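Removed: one protein chain of the complex. Kept in place: all other protein chains.
The block that comes next holds chain A.
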Amino acid sequence: MLHRRNIITLLAGTMLVGASSIPALAQERIQAVATFSIVGDIVGKVGGERLDVTTLVGPDGDGHVYSPSPADARRLAEGDIVFTNGLLYEGWIDRLIASSGTQAPVVAVADNIDAIPDGGHGDAHDDHGHDDHGHDHDDHGHDHDHDHDGHEHDHGHDHDDHDDHGHDDHDHGHDDHGHDDHGHDDHGHDDHGHDDHGHDDHVHGEFDPHAWQDVGNVKVYVANIRDALIAHDPDGAELYSSNAEAYITELAALDAEIREAVAALPEGALVITSHDAFRYFTHAYDLEFDAPLGTSTEVEATARDVARLIGTIRANDIRAVFAESLTDARLIEQIAREAGVPVAGTLYSDALSPPDGPAGTYIDMMRHNISLISEGLGS
């Protein structure tokens, strides 16, 4: 008896949930779902007041190893548009999207960036790998400058012709992004994502997903988000474009700020931190990072890497090491203790802090990181 009553209650509850999602769809504001805090922040900046952004993995949450709850599936199902980072950062998202049965378009905001292949471990050898990409990197730099100097011109250009944005800059040779924007179904986007990976003959998951550590990439994120929002909600096109433009201006200032701060660091500065989430930062700003753990938070350190790092700190007279927000600090503390240097603070790499913390928004996060690094390593 009790069982039957429970089942009926459950069913009634399910129907209530189902019913409550209908008015949500009818609401004026678009319900955007972002997979984790950094993407959520950027989507909110572009969408402005036309958007309600829900974030699945909240502040201080680890997007690598998140285990989604049914509430997350419901949020996806109720969402009008879903934003993920892509590059397989959120390994759990595809299954969640499939099981939630959401009809919302899924936008991987890291589409069209210059992805760095994932070398696996935080070995020094990998740094040489980065040099291979030096040329791309330079191109990238040019684009930044271009944006700096002439974004007034760009504004008009972008506005007229969203489809081309970013593609030419990055030479990926895509020809179908524009069609997707208008046809806009998630299948189109999925295919697009696959092509994106295919062009370098890399298998899925071989890219380092932490692309937001390069502010230049986030400009591409912003363009992708803007295009997707406009395709979904053409009435808001003007707002999205002007928000994106304003945010890109802020990003350009941030980019310049970081370059300046890095330039002010002593020669051969090396940032030692817990896990190797900063390759894009190295790539873009020419500041070397080293870590006992690889790009994922899921691996274990080796004694050789720990010993190598201690040796590096001693040999290069490095003044401080840095903890990371999502990673166990015990290992980096051990390294600091043994090398006789302080832990100069906590860098935020993979998630924002809560709004009252030091890294409540993407821009605050990048500022926080670079100022910590400047304080810790500066003369």
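We adopt the following convention: contacts are C-beta pairs under 8 Å (C-beta built on N, C-alpha and C of every residue); 3 or more make two chains touch, one makes a residue touch a chain; residues count from 1.
Convention: contacts and distances are computed from a predicted model.
Colleague: Among "Septum site-determining protein MinD", "ABC-type zinc uptake system permease component ZnuB", "Cysteine desulfurase family protein" or "DNA gyrase subunit B", find the name that the UniProt record gives to the complex chain excluded from display.
Modeller: Cross-referencing UniProt, the chain left out corresponds to "ABC-type zinc uptake system permease component ZnuB".
Colleague: Which listed residue, A:V57, A:V107 or A:I373, touches the chain dropped from view?
Modeller: Considering all chains, including the one not shown, the answer is A:V57.
Colleague: Of the residues listed, A:D235, A:E267 or A:E300, which one is in contact with the missing chain?
Modeller: A:E300
Colleague: Could you tell me which of A:I230, A:L331 or A:L377 touches the chain that is not displayed?
Modeller: Going through A:I230, A:L331 or A:L377 one by one, A:L331 is the residue touching the chain not shown.
Colleague: Can you name the residues of chain A that touch the chain not displayed here?
Modeller: These residues of chain A touch the chain that is not shown: 57-58, 60-62, 65-67, 69, 292, 299-307, 310, 328, 330-331, 333-335, 337-338.
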